[in-house]
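All protein chains but one are shown in place.
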Amino acid sequence: MFGLKEDWSLKLPPRYFTLEDYDGGVARWCPGCGDHGVLMSVRRICRDEQIPPEKVVSVSGIGCSSRFPHYMKTYGFHGLHGRALPVAEGIKARRPDLDVWVTTGDGDNCSIGAGHWLHAVRYNMDMVVMMFDNNIYGLTKKQTSPTTQPGERTNTHPRGALLPAIDPITTMLGMTNVSFVAQTVDWNPVHLHDTLVRAWKHPGFSFVRILQRCPQYTAHVFSGLQDDPDALLVMEHDNGVPVDKALDRTLKNRTTHDPSDKMEAFALAARRDAIPIGLFFCDPDRPRYNEMTVEGMGMSVEDKLAGLEDQLDRFAI
Amino acid sequence: MFGLKEDWSLKLPPRYFTLEDYDGGVARWCPGCGDHGVLMSVRRICRDEQIPPEKVVSVSGIGCSSRFPHYMKTYGFHGLHGRALPVAEGIKARRPDLDVWVTTGDGDNCSIGAGHWLHAVRYNMDMVVMMFDNNIYGLTKKQTSPTTQPGERTNTHPRGALLPAIDPITTMLGMTNVSFVAQTVDWNPVHLHDTLVRAWKHPGFSFVRILQRCPQYTAHVFSGLQDDPDALLVMEHDNGVPVDKALDRTLKNRTTHDPSDKMEAFALAARRDAIPIGLFFCDPDRPRYNEMTVEGMGMSVEDKLAGLEDQLDRFAI
Amino acid sequence: MRDANSRQSQEMPRTTVHEHIVEIVSDSGEGAQKAGQALGAISAKMGNGVWTVEIIPAEIKPPARSREGASGIRVRIGDHPITNMGDEADLVVAFNEQVLYGRLQNRAYRPGTVLLLDNRWAADPDENIRAMYAEALEEFRSHGLEIIELPLDEECRKHTPNPRLGKNMFVLGMLCQIYNRDLERARQEIATVFRRKGDKVIALNHKLLQAGYDYAATAVPLRFDIPCWDADSPKVVMNGNQATALGIMAAGIEVVAMYPITPATSVSHQLGDSFPATGGFLHQAEDEIAAIGFAIGASYAGRTAATVTSGPGMALKTEFIGLAVMAEVPLVVIDVQRGGPSTGLPTKVEQGDLLGTLFGAMGDTPKIVIAPATIEECFHFPILARRLAEDFRGPVFILSDANLATGVTAFPRPTPQAEWMAPPPDQSPWEEGLAPYAWDEATGVSPRPIPGQKGGEYTLTGLAHNERSKVAYAPEPNEHGLRMRSRKLAALQRTLKPPVVNGDPEGDLLVVGWGSTLGAIEEAVGKARSEGLRVSSLHLRFLSPMEPGLKEIFSRFKQVITVELNYSDPADDPFVPASARRYGQLAFLLRAQTLVDVDCFTLNQGLPVAPGKVYAEITRRLPTHAHAAR
Partner (left out) sequence: MRDANSRQSQEMPRTTVHEHIVEIVSDSGEGAQKAGQALGAISAKMGNGVWTVEIIPAEIKPPARSREGASGIRVRIGDHPITNMGDEADLVVAFNEQVLYGRLQNRAYRPGTVLLLDNRWAADPDENIRAMYAEALEEFRSHGLEIIELPLDEECRKHTPNPRLGKNMFVLGMLCQIYNRDLERARQEIATVFRRKGDKVIALNHKLLQAGYDYAATAVPLRFDIPCWDADSPKVVMNGNQATALGIMAAGIEVVAMYPITPATSVSHQLGDSFPATGGFLHQAEDEIAAIGFAIGASYAGRTAATVTSGPGMALKTEFIGLAVMAEVPLVVIDVQRGGPSTGLPTKVEQGDLLGTLFGAMGDTPKIVIAPATIEECFHFPILARRLAEDFRGPVFILSDANLATGVTAFPRPTPQAEWMAPPPDQSPWEEGLAPYAWDEATGVSPRPIPGQKGGEYTLTGLAHNERSKVAYAPEPNEHGLRMRSRKLAALQRTLKPPVVNGDPEGDLLVVGWGSTLGAIEEAVGKARSEGLRVSSLHLRFLSPMEPGLKEIFSRFKQVITVELNYSDPADDPFVPASARRYGQLAFLLRAQTLVDVDCFTLNQGLPVAPGKVYAEITRRLPTHAHAAR
């Protein structure tokens, strides 16, 4: 955000962006859907960081949450179910100037997209990935998702889901080259926002699992969490998600956790007494594929022609 | 195996199987390829356990290693690249009497098959999964695989592979509902065999990563391991892979590891001084999907007809 | 009640009609669909022909009073079997005016359509809303709608504090009055629908039903009688996806592996509920690839299996479909077609997957493809497909669509047969020396070993192989395998009869269709024929192999066209040279096969075909004849 600096000097950027510059219109999610709040938060970050709208690319798969790009007044790519990540990688590969935000769902990412997820973690390309976890398939109307708790009744498992719910946090912590794993909830806009800012600042594949209310299909799952003040356990650390003072009264259940400690992150993720929110793990020094993919970018046509002639020489007779 | 029991009584099975009963012919792998030894070991286990050949199903994807089923004189399914696991699940789902063995490669399983891998772990269906890890794409002639070490020169990365090699062990340990993770090497037939037997006995998804020599393309990767007596670290435990006395002189580098301790398993897997072999993790009490999929199996045609009439009644006018 | 019933009918004169199309349109969540379904069920029980189809908004919960938010239902009721949604509506009940814009755009109404509209918005405190209401009325009138404003909300408030949750049953009561529906059946229907909600809810809805009935008795000057057609033979009422699910069960299929996708998902919802009744297992896989892989694995192991999906899912299954063809794995693949390409129109109908299904997999992949034309056939085709899959050892494709999937109608109650069901897998010893692909030269068919069969051990492979299933890269085995797999289609075709022409076997125009358009086409052809036009129609159930005799049938007509719900370049497009014109998918196939200059009339608006559109196309093509005949 702009305005007077502390030393009273004035920074004068060529263009100023307001929230409206990122506003792609009224979102068509259900009233009370957690997706609305995340949208507001992302628009705010873009404004706060004054990212030119034409430099933002919002990429998604298919699902309720994946409608996200349509509601941003930036570039957007609303692609195929489960395939947001390969597209986002391709976009980032040769366009380091673009700010890539990925929206995915628990089904989109953990079910059909699971293979790409594992590899995207390994590529560790600089982007923010928000997984909207409502424990259900929303758009297709209440089928079991990988994060649906066993026993929950859904339209494909009317007698209750059969399998243990996937834990996206431990799953990701085990993956090779993991560099940033955080968790937050849609209904705490402050923590949500601070988590996304922290993710945006991390150079690499910044994955945030957002527990997201779906009043339409899984209202009961999240109402409990909202009501119980101790349901959430806030992870605090200098390198973690900064915890706003405003949360001191509402989120009292705290623990200190150094996000460079992967083993402790595993232990925390495995806790069943409360849901930890904040930064589980962060390693800013993992290799990043986006620094490798840009090789050769911007070569002049002359150099390309010369290079091609050299290659043809190798086959010349 | 049959023969006189300790109390000199005689067990008389209706049929006796010899190694030839599982012998599907001469395997067409390169001389010195590690796949040969695994094949011998699996045939031996079938013989030792006297599994009727018609009850064994060998399932694979595509790759050098995935030719495996063709060399077993049992039922086999040599399917699509990366898709062995869904097929194996379908086979096991309603045929609890069949003994399912899956052969996959580092590319087959960790690259194109990664999504199915994650879900197969969660399904935890009773089968043995052998991942032949030669750090390379063999069949297609030396392209980078997810387990190729960075810097290794391959045909797709002639200047050296770019990314950190995936660690299949930690990756799997992070997955939800993981029940059995072991590691062994093809060039130690005793340890290989004992590991596979242990996997076969485990009720659930028994995953064994086999470090496998590919003299054709990655000879140098494995020759170092073979030459250095301390390159391998044998994990010992009562619940682990039993360590044969015969290995006392050759594999002296040992550690005790309780396979129920997942955190220690992570720590061991992360070690870079030596490659641990044996059982990293085992939990026989994880829920198994194959116990859920059999519901309703064997219902009589009469009962089915009656059930169908009931359902039609719901729509009758 | 009896009294009320008779009393009202004395008061207003009733018109007898052959059929009526009624729509109830509301915001999502106001229960219009429940009311319409009840009206349909009551009518079906009274012995009318019925077709209902839901009007579904694009969003899960669109905002109230929004143009895109129309949620509702169309109910077509007749004194004869009803096979499709028909043309424009005769009567519409709307809870607000905004939701009607989309329907108007879809040309759901005609001049003269009567609109019963809740007038609460005329007096809304919000000035904007009042203005919108007034504006809409003007626009609707300019379209010729006959508007009757009614205080629906106000009337309901007399009985419930929250009319949003009760207006629908009030409207049902009104419609029972207007159409002389049996109120006792309506009460039963309400009791069934709300059985899980408890007696209090049922009582309230009964009260609202009666209130609507009584209110219309005096306030609504409309009375129609639609004579019953067949009230006696046992029937079932369901939509095509429910019929498909029950058909899967009737086929004795044991394993259905799927991944949710609109509009196929509700097949799995039905199975989730019903499959245990026949001992089947529904597997929700991690994706569509895994789903078909799982089904193929189950089938390989002797368990009859199916997978159900829609366009994007079909695309993902392509590679495994190729394997199923190559390795000859019996499998039923059901594609409930939606609008394409790509994610396209997820909730809307299209017949756009015909060529993709036939040619989707690379290399030569001969497949059996059939398409049910009615909801009843949705029930019977899985039974047929399962048999064909096993007899011809390969995948069989059923092309259903969103129109069948969501349309609801009554059809004769099937009588399940033991022969429909797959026998348990053969586990007797395999005949010594018999190869796993011992192809019969004449048919390409071979017996199949099942794991567990002693002596049948073989390794299935997607590589070129000989009849022993051994990998064989030599020229002859490859050619032989290709020939044997292809021959199965010829063998099946030789068992098929030529399709029966609807109407005279010769004439000026033959309309050829496939899939869900049957009802609309035959209705249009019937109307044109009744006016003396020399038009007939032909409906294909087998798309691959095609039924025999087509060329001969076509030769007896001056013009042959297909009617299809997919894309073709218009014949008169000034920017499309004739040699570049792209045809409807069935037309394309028929041209290649018969070399007859088959033209096409295609619709690609995401809507089921209306009989009136087909009729218009027929008269456009036969204008002079039409006059001559009169």
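When the chains are written out, they are named A, B and C in that same order, and each has its own residue count from 1.
Convention: a residue touches a chain if its C-beta (ideal position, glycine included) is under 8 Å from a C-beta of that chain, and two chains touch if they have at least 3 such contacts.
All values derive from a computational prediction rather than experimental measurement.
In the full assembly, the chain not pictured is in contact with A, B, C, by the touch criterion defined above. The chain not shown here is touched by just one of C:I60, C:A94, C:A464 or C:I561, and that residue is C:A464.
From the set A:R43, A:R83 or A:R286, the residue in touch with the chain omitted from the display is A:R83, counting the whole complex. Screening B:Y137, B:F222 or B:F266 against the full complex identifies B:Y137 as the residue touching the chain left out.
What subunit B contributes to its contact with the hidden chain is residues 28-31, 62, 64, 80-82, 107, 111-112, 114, 137-141, 143-144, 146, 155-158, 216.
Although one chain is hidden here, its contacts on subunit A can still be listed: residues 24, 52-55, 57-59, 69-70, 72-80, 83, 85-95, 97-98, 115-116, 118-119, 293-299, 301, 303-305, 307-312, 315-317.
Where subunit C meets the chain that is not shown, the touching residues are 58, 68, 102, 105-106, 311-312, 314-316, 318-319, 322-323, 325-327, 337, 339-348, 350, 352-353, 355-366, 441-443, 461-464, 471, 473-476, 478-479, 482-483, 486-487, 489-491, 493-494, 545-546, 548-551, 566-567, 569-570, 573, 575-577, 579-583, 588-589, 591-593, 595-597, 604-607.
As a convention for this text, only the chains that are shown with their structure count from here on.
A straight line joining the Cα centres of subunit B and subunit C is 45 Å long.
Separating the centre of subunit A from that of subunit B, both taken as means of CA atoms, is a distance of 34 Å. Multi-chain contact residues, meaning those touching two or more other chains, occur in subunit A at positions 111-112, 114, 146.
Residue positions of subunit C with contacts to 2 or more other chains are 286-287.
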